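Just one protein chain is left out here, and the rest sit where they should.
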Amino acid sequence: MIRTLVCLLAAAAVAALAVLPPALALMPDEILEDPALEARARALSKDLRCVVCQNESIDSSNADIARQMRLVVRERLVEGDNDQQVLDYLQARYGDYVLMKPPIKPETYLLWYGPAVVLVLGGLGAAVYLWRRPRAGAAPEPLSAEERARLRRLLDEEGA
Amino acid sequence: MIPELGHFALILALLVATVQTLVPLVGAHRGNPAWMAAGGPAALAQMLLVAVSFGALTYAYVVSDFTVANVVANSHSLKPMLYKVTGVWGNHEGSMLLWILILAVFGAAVALFGNNLPPSLKARVLGIQGLIGIGFISFTLFTSNPFERIFPPPLDGQDLNPLLQDPGLAFHPPMLYLGYVGFSVAFAFAIAALLEGKVDAAWARWVRPWTLAAWTFLTGGIALGSWWAYYELGWGGWWFWDPVENASFMPWLLGTALLHSAIVVEKRDTLKSWTILLAILTFSLSLLGTFIVRSGLLTSVHAFASDPDRGLYILAMLVVAIGGSLTLFAVRAPSLKGGGLFQPISREGGLVMNNLLLATATATILIGTLYPLILDALGGGLVTVGPPFFNLTFVPLMLPLVFVMGLGPLLAWKRADLPGVLSRLKVAAGVGLLAGLATLYVQNGGPVLAALAMGLAAWLFLAALTDLAEKVKLFRTPLADTWSRARGLPRSQYGTALAHAGLAIAIAGMVGSSAWKVEKISVMVPGETKQLSDYVFTFEGVERLPGPNYMSQTATFTVRDGDGRLIATMTPEKRVYPVAGMPTTEAAIHTRWLADLYAVIGDAEENGPGWTVRLYYEPLVPFLWLGSLVMMLGGLVSLSDRRLRVGAPRRKAAPLGPAVQPAE
Partner (left out) sequence: MRYLLYVLPLVIFLGAGVAFWWALDSGRDPSRLPSALIDQPVPEFDLPPVATVPVPGLATADLVDTGQVTLVNVFASWCVPCKAEHPILVRLTEREGVRLVGINYKDEPEDAARFLDDLGNPYARIGADPEGRASLDWGLTGVPETFVVDAEGKIRYRHVGPINPPEVESVILPIIEEARR
């Protein structure tokens, strides 16, 4: 059943393509006059996911809904929202998945702190490994005659 | 008839793979030389049979045999010959066959070039390779048979996805698979070593060339994929942190760690179980990549048409391969004892640091890639983990890594003189600092991270050169002496320096294109000009041109530099492939070596003479491709090292006590 639904949705997308003029990512008519505001809009667009696309931000998506979302981002900015308010606005309507950078909350602690935990534990492990193992003596023992001969042979072999 | 021949050859290959698995493994277990020796011929036979099978499918594509369902779905009689051939692996079934072919070629290569391996080790390596072969051949035969016929045959095919009809993407999968599958050799060596219960310097020497080869190919595969995205997707991006990209990047990162830790095993006889674990995990991540792309588990722009049944089959294979090998690891690895005395500040210490950072980076990407899936599985709701997350977590891990990379090759084994090394690197440090400050000044308020990264790139590049200069005693002895030292220096030393320098170059490219890209999106009417950076673009107009299997709207731009000299004519296209019913954009790229000029044509105005035009100035992007090539060159040069090519000395000949090994 889900499969049929996906197919039909795909059909809907195709139908939309055939009738509406296809939009290709950001269009010239969307761009704001104010360069500072436009720069903020671009940056925000990269942090918002196009809801019908696969892992694509609304900045690079060609989907109709992505264009709609880009327009809303600009509309909110023009009305004086700050960046966080714009993100909140869309998050309230679409949910967490609209944010390319998931919010930090108990469900995502593992995501956000996991890498740091891996680094710290790995670092501790490496430190224990490095410091608690037998060290090379401060003054290496002198080589025996036999070892010196082998060393010379090896160096010759390696051509160094 | 020929497709049936291919199908039959693949069935035979499955049988031969079974023989290749059972006979040598049992033989090695019982110490039966004749059984152990069976692995080599079986691997060769398997390769020949798979080659016949692959040849049969290729033939069906070349002659456009539309009685084969796979050809119907992915080819068309009007398609250019190049894409008929590359269409063989432009789909799920065919690409599985390519995967198997490459696996069989690697197996045959071990059989042919592994004459200096101890018989039991060779038998076990080939046996494990055979086992992987069984998994993939049976998967293909039972769930994804490319030789299935269709009746009645249609008059013509449905054409290959036009995005894939492209030279970059045509050769991206073979390179990628050469990398993925190449790591299967390191994996097989690791399992064989666990079965043997012995890991030593000789083992590490055998593993290194295979890992190096796989790494070189994977570097090329990833670079080709990025290059394709850069010029085909039409907005000059080259990396998206998409699950499928991550799937190829994780084995690369961990394979890089493996490459370095294997050096420690080889030279210092320590870090053994860690290296074994890396070998297992690197190939496991390659398998995971295959799983992600084909199971439809994660949403991705690149995914093949997904099928949960296939997904379950691959999952079962993953459980057997990864679960089995990790169980073996848990049982056997604790008994592997490492020797090798060294101080924390030493080459060994530097390589441990390298491994720590690379492994953490891999874990970070793994967590980020799988998190949406796992959270959903636990009922935690839906989240998207996108590029901002990866940029925030991955980049900070890379900065210290690049710093340590500069130091590493100059550190002595066992016990390094850090102040001494730093004083030898003062030029590199000075230039790095200067490059960072200059970047900060030139970009005038741009991202600080970009300046930091440029400084580190300069540092790494010069440190790699300093390393070579130190080793040949440049300017400190007469030039003739330097020359003879340079000629005598092992190739792997050049390989290291090249690979490190290549990364430095590539980093400059990454920074340039992410931090200083300039973009102009506008509606232009023919005759109009636009200034972008120091270049003036004139839009000359659009004409309709037919292609072999598509219709094109080709725009023409002339580009002049600041003095009004004509420097390029650029012709971006919009294409429609009527059979596949898909439009594509073909960007026009003119490289100035220090930067690319990039033009894309969009749609015509609905009522007016204007066209939507996207112009980009992409600074330093060519460095990205150059850097990747230099890295690959480093891999190849290192691979040609006499010590690796000749192979390791026989196990008996090299039981050097760790304490007497010379420091390099």
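First chain written, first letter: the chains are A and B, and each begins at residue 1.
To be clear about the criterion, contacts are C-beta pairs under 8 Å (C-beta built on N, C-alpha and C of every residue); 3 or more make two chains touch, one makes a residue touch a chain.
Here the structure is a predicted model, which is why all the values come from computation and not from measurement.
Contact with the chain not shown here comes from a single listed residue; of B:A192, B:L277, B:L358 or B:V385, that residue is B:L277.
Residue-wise, the contact with the chain that is not shown comes from B:G323, picked out of B:G323, B:G339, B:G488 or B:G562. Listed residues B:L82, B:L382, B:L399 or B:L479: the one in touch with the omitted chain is B:L382. Counting over the whole complex, chain A has residues 1-2, 4-6, 8-9, 11-13, 15-16, 19-20, 51-52, 54, 64-65, 68-69, 71-72, 75, 91-97 touching the chain that is not drawn.
Residue-level contact of chain B with the missing chain is found at 273, 277, 280-281, 284, 291, 295-299, 308, 311-312, 315, 318-319, 322-323, 326-327, 329-330, 333-334, 370, 373-374, 376-378, 381-382.
Keep in mind that, in the parts below, only the chains that are shown with their structure count from here on.
Look at where the CA atoms of chain A average out and do the same for chain B: the two points lie 19 Å apart. Residues 21-22, 24-29, 31, 46-47, 49, 53-57, 60, 95-102, 107-108, 110-111, 114-115, 118-119, 122-123, 126, 129-131, 133-137, 140-141, 143, 147, 150-151, 154-155, 158-160 of chain A touch chain B in their complex. On chain B, the positions that touch chain A within their shared complex are 233-235, 237, 240, 242-243, 299-301, 303, 341-344, 346, 349, 352-353, 355-356, 359-360, 363-364, 367-368, 371-372, 375, 380-389, 392-393, 397, 414-415, 488-490, 521-523, 583, 585, 602-603, 606, 612, 642-643, 656, 659-660, 662, 664.
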